[in-house]
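Could you have a look at this structure, given as structure tokens, before my questions?
Left out: one protein chain. Kept in place: all the others.
Which chain is which? They are A, B and C, in the order written, and residues in each are numbered from 1.
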Amino acid sequence: MDASLIVLALMDGVSYAALLFLVALGLTLIFGVMRILNIAHGSLYAWGGYFAATLGLAITQFGLPAWLGLPALFVAALVIGGLLGTLLEWALLRRILDKDPILQLLVTFAAFMVLEDLQRLIWGTQPVFVSDVVNQLGTLQVVGVTYTRYQLLVLPAVAVAAFFGLNWFLNRTALGRQVTAVTHHREMATAMGVNTHRVMGLTIAIGGALGALGGALASPTTSFTPGIGADMMVLSFAVVATAGLGQIGGAALAALMIGLARSFAVYLMPEVEVLMPYLIMVGVLLLRPEGLFSTVAARRI
Amino acid sequence: MRRLSINALLVTLALSSSLALAQDKPAELKIGISTFTSGAASVFGVPAKAAAEMLIEEMNAAGGIGGVKISATFIDEGIGGDKLLSEYRRLVQEQGVKTMLSAISSGNCNIVAPVAEDLKILNVMWDCGTEKVLENKRYKYVVRTQGNATTEMVATVLYLLKMKPDFKTIAVINQDYAWGRDSWEIFINTLRVFKPDIKVVAEMFPKLGASDFSTEISRLQALKPDIVLSTSWGGDLDTLVRQAGQRGLFKQGATFVLPLLESSLERLGDAVPEGIIAGARGDHYWLHPETANDPKHKAFIAKFKARTGAYPIYPTYHMAQALVGLKTGFEAAIKANGGKWPAPDQVAEAMRKMKFTAYGREITMREDGQGLEAQLLGVTKRTPKYPFAVLDKMVLVPAELVTTPVGQLSTSWVKGINPALAKVLSTDQFKTHDFK
Amino acid sequence: MGSPRLRLLVALLLAAVLGLCIALPWIKTPVLLALSNGLAVLGVIVLIRAGQVSFGHAMFACLAGYGVAFAGRASHLDALLLVALGSVGAAAAGALIGLFMVRYRGIFFGMLNLAFSMVLFSVLGKFGAITGGTDGLRFDRPTFAGQALEREGFETALLGLALLLAVLAGLAVQRYFGSVNGQALAAIKSNETRLEYLGISAKRVFWGGYVLSAALCGIGGSLFALTQGLVTPEMGYWVRSGEVVFIAILGGSGHAVGAFVGAFVFEFVKLYAAALLTGAWQLVLGVVLIVMVFAAPTGLFGLVEKHLRAKVPQGSKP
Partner (left out) sequence: MKTAAHAAAHAAPPTALLSTRGLSLSFGGVVAADGIDFDLMPGERLAVVGQNGAGKTTFINICTGYLLPASGQVFFAGNEVTGQSPRQITRLGVGRSFQMPQVFVDHTVRQCLMLAASAVQQRRGFWLPLDRAVDVHEVDATLELLQLQDRAGDLAGALPEGQRKLLDVAMALVLRPQLMIMDEPTSGVSSDEKHPLMAVLMRALDERKVTSIFVEHDIDIVRRYATRLAAWIAGKIAADGAPDEVLRDPVVIKNVIGE
């Protein structure tokens, strides 16, 4: 595998990792605060993509200026992620906080099934896809290979922005610090007068929006079909578990690892491509049972 | 033993609507149809279901089959093979259905075929492509009213050779499941007969439902193969074509061969460039060079478009073939049975001998239950008439040339194809029909 | 197993199932599938005792299924042998994988199981030459106890076997729950620290439970494979594993009977949901599950159980 191919593999790996990271980021953020692994997060990805496509179509239909395409993606993500996320939190998650973790998982699993069918009832079964955005932005050449600016510049840029933005929010803003406090110790935070419900509502809105954003940003290059949520779900699971639950920086690294491993596999041994995420996950968990970045805290007795 | 007799009694009660004894005609002809209404393959399943409902209405309006109205029950193949099996048996043993149209998925055909045989009911495999199901085992009650994977792939190879005689390298990017793997095996083995020195530069099998082919596309751009084959379908194919387009892969001079593109053309709109070799999985296309203006076909297209808002695609035609075939078979069986209502084995028998015509050329059934259906291929062309690409330079490859003979296995047969067959490429069997 | 009333209930259920199967032959298939599912659920319930939920346990059913298929194709063994073989194979796999699993709890336990099962799933799909790829492996109907049977006869025999195995497995699991190891397993859920301070190895106890659960899934998988005469990688997909946990909660994880109650309800709800409102069965199941979690977190069996327990002996805990 010569240098130029390595460059190519890096490019593809990074742009794929960017999407993966956005979705995983939402998942891990929500887990951090609610201690619930939200399986329905996969549906948020799907809904985000479908809704973004719908907006894209609307833009062309009503002859609105084409440059609206890109912002529309973010609007779609915010609307769907915010609404759906908040709805989930209000209708289900906040009501199962004190339930057995198994039941919590099951409830989100159920929510996932419901959303999956609703989505099919709304958007039907035909692949949905709006790619004007990508075409406007045009392409560029890397070692003789054509890439879209969208995947090479926009996606990574958004991912990086999301990463730093979220870090800034969590560490620099009052509200963000409250979120962090709840993440570290819910009871104590509540004792210190943090409005846990508000924080949770906020978190799941942000987390949901991130999941939906992953979908929205994927919609210009990917046909959305029923069942697309389930796959992204397992993948972001793999990322989050590899990183260590609630680990934001970790998620970034894990997403990169998986993205790159995948793209290099396509060049070196395509047969193992699909296996890569799980092999990485198994490997990491066997060495570090709590994931790359979280440490086993001895129970106080 | 006593249990069995009770058993039998209850069965007959349950099935009283259409008695096993081939005597008086039933009040209605119950048929079960399995199709995808959930999951990625509902891209095919849902239009086919619409077509089925539409055609059954028409047939009933015209007096049904042998004067008996058809009533259809649909099963979702999306619930998975095991549940499908339960549902299948429920229809047969509870609802007394004795005629099944199943299935789209080759995997599901593998499941239901032996069951139909055991239950002694007629099963028409109406869309699945796997050639293995009828080659590995001889069935009495199972037939297929369209071509199979071998027919489709060999025909594609021949058409490719006609359109682009000289090329040296090929890359494949197929879905990673049985169809993707098997179709590639047939394709490349056939191609090696005509081009022993063909060089396979990349074999890529991204997983079924993959949403990102970026890496695969980069690799193809780096390798610059002469031919790129993909037998992918549905969302996967759409994504592949769109991402390839956005990445300028089509402009690199490689000839793309997409045997299932016909089913995506309208959806993909202007994303499909000119010059792609596209297939239709059989002898049907709403701009069919021979039947496009046939009033019957025109009516079908118009009605379907009015009903679903889209032009018919191959699964809808396969459904039509299954239903027309069923009608033809039943009527032949009734005749053979001296006007009496036939039992499933009699219908299955008749269907093996019949010829019938849906919206393409005549289809001949073989004694092994395999239908001989010509294969329509073409090259994509953009036209101001439609907002999406259409097929040009269409060829109808005769099934006889490209179908494994009865009793042989495709895997070995394709390797033994006589290279001299290439001569037909210039004959008028391979006459191209331009898009008008 | 529990009170006389419970015994009565079980007896009634068995009678009802048998009656149905005689009356409506088609019902044998769903009943068989429900029973094989139920056995897998039983396995998951064992782990839920320890407060752990695996999102990859379908892998053991899948392994057993492929074991049956390979053996069935290679050497035409008897159905009974095949079931035994598949189950033992799954148990062995469980014993091995369990060695890793005992270190994990909670989400990570679920995740690692998921990862293992997805690796298996992908491998089965990939290496078609050996595994038959995504089409899976079909195998001819084997003899049953030396008899070559037609489908009807074979299914009836298989059904008998499945019922027998289900009852035996149910009894065994209840017995296990009451035993020293079973009680220690339950203690893992409430307080692993104390277990260690009693000089009991939580890991060894958990390993035992894991192997048992794998074996049960194995029995289920073997029966499933024999019912279909076909195994596919789908048997091991994570959604399948999810379904099994789903059923455990639906039926109630407090008692072995819950596993089968849940499995039957699930099988038929899904069947009729799919038949009546095509394309919305997931929605129905989802709503059902949510309602269950809020209305009856102890599951269907939990609802009836309290009425059954006229002084349940020590061991089987509420």
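Annotations
Simple rule for what comes next: a residue touches a chain if its C-beta (ideal position, glycine included) is under 8 Å from a C-beta of that chain, and two chains touch if they have at least 3 such contacts.
In this text the structure is predicted, and so the values were computed from the model without any measurement.
For the chain that does not appear, the touching partners among the shown chains are A, C. Only one of C:7, C:73, C:194 or C:307 touches the chain withheld from this view, namely C:194. Which of C:97, C:184 or C:288 touches the hidden chain is settled by the complete complex: it is C:184. Residue-level contact of chain C with the missing chain is found at 175-176, 178-184, 186-187, 189-191, 193-194, 196-201, 314-315, 317. Interface with the hidden chain, as seen from chain A, comprises residues 298, 301.
The criterion applied here is as follows: only the chains that are shown with their structure count from here on.
Shown here, the protein chains touch in all possible pairs. For the pair chain A and chain C, the distance between mean C-alpha positions equals 33 Å.
The residues of chain B that reach two or more other chains are 37-38, 42, 176, 207, listed in rising order. Counting only residues that touch two or more partner chains, chain A has 117, 120, 271, 274. Contact residues of chain C toward chain B in the complex are 22-30, 33, 122, 125-126, 128, 133-136, 138, 150-152, 224, 227-230, 232, 234, 267, 270-271, 274-275, 278-279, 281-282. Across the interface of their complex, chain A is touched by residues 48, 51, 53, 55, 100, 103-104, 106-108, 110-112, 114-116, 118-119, 122-123, 125-126, 193, 238-239, 242, 245-246, 249, 279-283, 285-287, 289-290, 293-294, 297 of chain C. Touching chain C in their complex are the following residues of chain B: 3, 6-7, 10-11, 14, 37-38, 42, 73-76, 78-83, 85-87, 89-90, 92-94, 106-107, 110-111, 114-115, 118-119, 130, 176-178, 181, 207-208.
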